[in-house]
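Each remark here refers to the structure printed beneath this line.
Missing here: one protein chain of the complex. Every other protein chain is in place.
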Amino acid sequence: MSSESKKNIDLSVRLGRITLKNPVLVASGTFGYGEEYAELINLNELGGIMVKAVTLEPREGNPPPRLAETPAGLLNAIGLENPGVDVFLKEKLPFLRRFQTAIIVNIAGEKEEEYLRLAERLNQVKGISALEVNISCPNVKEKGLIFGTDPEQTFSLVKKLGEITDIPLVVKLTPNVTDITKIAQASQEAGAEALSLINTVLGMSIDVETRKPKLGNITGGLSGPAIRPIAVRMMWQTFQKVNLPLIGMGGITDAEDALEFILAGASAVAIGTANFIDPKTALEVIEGIKQYMQVKGIKNFKDLIGWLK
Amino acid sequence: MSSESKKNIDLSVRLGRITLKNPVLVASGTFGYGEEYAELINLNELGGIMVKAVTLEPREGNPPPRLAETPAGLLNAIGLENPGVDVFLKEKLPFLRRFQTAIIVNIAGEKEEEYLRLAERLNQVKGISALEVNISCPNVKEKGLIFGTDPEQTFSLVKKLGEITDIPLVVKLTPNVTDITKIAQASQEAGAEALSLINTVLGMSIDVETRKPKLGNITGGLSGPAIRPIAVRMMWQTFQKVNLPLIGMGGITDAEDALEFILAGASAVAIGTANFIDPKTALEVIEGIKQYMQVKGIKNFKDLIGWLK
Amino acid sequence: MYQIKAKIILNKKIIPEHYKICLDAPEIAGEAKPGQFVHIRAREGYDPLLRRPFSIHKSQGEKIEILYKVVGKGTQLLSRKKIGKKIDILGPLGQGFKVNPGLEKVILVAGGIGVAPLYFLAERLAGYTHWKAEKGSKRQSIINDSSINKNQLDILVLLGAETKEKILCLEDFKNLNVKIEIATEDGSESFKGLVSDLFFQLLSKESQVNLVCACGPALMLKRIAELNYRYKIPCQVSLEQRMGCGIGACLGCTIKGQTGYLRVCRNGPVFEADEIQWNEI
Partner (left out) sequence: MYQIKAKIILNKKIIPEHYKICLDAPEIAGEAKPGQFVHIRAREGYDPLLRRPFSIHKSQGEKIEILYKVVGKGTQLLSRKKIGKKIDILGPLGQGFKVNPGLEKVILVAGGIGVAPLYFLAERLAGYTHWKAEKGSKRQSIINDSSINKNQLDILVLLGAETKEKILCLEDFKNLNVKIEIATEDGSESFKGLVSDLFFQLLSKESQVNLVCACGPALMLKRIAELNYRYKIPCQVSLEQRMGCGIGACLGCTIKGQTGYLRVCRNGPVFEADEIQWNEI
């Protein structure tokens, strides 16, 4: 096919007030703050970067080992290691702002209060396209219940965040729930701009020789191709129940994988674990989506969203 | 090591009133009613056979395609196809009874009533070691909510079943819940003899060329190595919260995989999807567990259960 | 039914994307019947997870041969297997073609790689290799050694392919002394069009056809089945479906039959055309 027709393809997409030049992002925690990958790929080509979770105070993270490989999957228990929002703003964001790509800042905390103060701190900051609210952390106040497993806590948190900040809020859903659409609906009602799904699936692996868990933290989050069918299912379910733009992730390694999410209802996708395997994945996915659109005769990316028969 | 020491190894295990000669079973739905696999392996060597789900009336099952492969996983949507309990008793059970192995009958239904009548029907039948209560089916009466996602429905069902039948009840837990230990505790309180976990994880896969779901039923259950870390985590969580013997399953392909479950707290394990890949898997797992016990100097299988450091 | 580690005797490309693999599998070769298949593990490990089913293309002495097309990961891995290595196979599996004594004229219709089981069938029908009596099987009507020879039986083989270059097994069939007709989609050889169209054309000419056996893409088989239904000719088709166990235990490979779902791996892969609900395909 001619390069002419490829030029006519419009990959841009709007997620509420967030505009992306193409629908391919990199997922939080798998791309650091962009610095390392900038040595390998051109960050300007990405639809956006979802940065590693930022917390109000610096966090040391979990004891090693923090990673274990499983069949077609990766268990991680990093434990939100990060230098805290002040260092992020001073040392990390200025670098990211140099690129022509959407910067989405993943925020996390153990108390509602922490999220709110983070949002305050980030509210006037330039160059942030959205805040991704990571509600997969245990709420230490409410007896360790994970925020994201409870529709009411989710509603309350997102609602209050919306009152504090004008930056669009993307709520990141955890798959470790009976019905993800309940949390999705609560987020919508609370005023989320978009949703991203899924975060990692809680898992565990044991070294039978040493008889010890393979992770220092005992359990960890499962990511990678192994979880893709779970993520696609949740995307499809959520697409039918809410009216928000959805960002799909979970085991995407190539354009075909990404298209599964898009046909199931995703307005954008994010590459996570696959960055470790091949740093070029996101760029190849962009190319592959373009090719698919060409072959299928689709000009606007929007027309692919939820195109499942 | 000498075959002497192998002989001294005691693999037998009791799950409440159920006695198994060894802790390795084959999982429901992956072994039919034993007839086909009897041509390939000696069924007498198995710890037990969990037969394909039986329902009160015959069920036709879901439209094809019923299977789709995913990374290290298998999606299935068989839809409980089975000839019904009458045919099962007349044509299938007599064959199974010929073998020296525990026969565990998986029962399923869409209404509480169906389970109860099934249990009545099976109560006086000889040669059944236990009933495995498959509570992963949607309860058509209660607006399609899956029995196994609701502690109260689970409690009610198991309690009533226990009043009807003397056959030990094994409750089979679904992983598609926020907190599996809640359902486990409800089952324990209702009088379950043992628990088995996990059933398949709800998933979906899309053929991006045809733009259609790969399964006729759209969504299906994910099994195989991909889900093992999820299953091991749930085993470990459940082991800490209930006092019942637990049967572990989900992605076991060899003795090392089985031992992950056992160290995490399983009193027995079941081989599912791996039967399709290698029909000898269960027998090899038995051998492998024996070898591990020899190397570690353990004589009684019981001492392995929950042996995690 | 056996699970064996079969040694690879030969594995070579015959035309682009199409390979033949010959395996040393005495137990399976001894019992194999045309239309049956084997379930092959393409490699150890998880990627791909499941076995892959392939019709038995030839079975002679202690060896079986598979004719396969590379379409995905499993077949690609198979195509890279080296001679001398062993692969894990289950077989022979399923129900093959059922051929009654006293046939006079048989038409075999092959679409693309669907030719694989039909060559095995043609060879047996032509009397070049022998059917074995089945031990204690409930199978009703199988031709035995004495009841058939090449003089009695008129065999017509229709080979369909996209282009002339993609016609499979032509030489093999020529050696059997059967009649051969060819259809190519691009017209680069003989009849231009689908093999089912060629079949339709021939039906008007051919009389006294006792049996049609067909294998190929599902839509081709549907068309063949409809034509035979119209002309009231007995017809057997070899169908495909994604498989799990391959031996009848998982109920994963079903297709809709007239009386409910049928397991392709156990009740088939060869079915009487009128057992199938074609409108569901």
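Note that the chains take the letters A, B and C in the order they are written out, and that residue 1 is the start of every chain.
Following the convention adopted for this analysis, a contact is a pair of C-beta atoms (placed from the backbone, for glycine too) under 8 Å apart; a residue touches a chain by one contact, two chains touch by 3 or more.
Since the model is a prediction, treat every value here as computed from it, not as a measurement.
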Neighbouring displayed chains - absent chain, whole complex: A, B, C
Contact residue for the chain not shown (choose from A:63, A:94 or A:127): A:63
Option from A:76, A:101, A:217 or A:267 whose C-beta touches the chain left out: A:76
Absent-chain contact - pick from B:46, B:72 or B:197: B:72
Touching residues (missing chain, whole complex) on chain C: 45-47, 73
Interface residues of chain B (partner: the chain not displayed): 71-72
Residue ranges of chain A at the interface with the undisplayed chain: 29-32, 35-37, 39-40, 52, 60-61, 63-69, 71-74, 76, 78, 81, 224-225, 273, 275-280
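Please note the rule applied: only the chains that are shown with their structure count from here on.
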Chain whose averaged C-alpha position falls nearest the assembly-wide average: B
Higher-contact pair (C-beta pairs counted), B-C versus A-C: B-C
Rounded Å distance between chain B and chain C, as computed from the means of their C-alpha atoms: 37
Junction residues of chain C, two or more chains touched: 46-47
Sequence positions of chain A contacting 2 or more other chains: 71-72
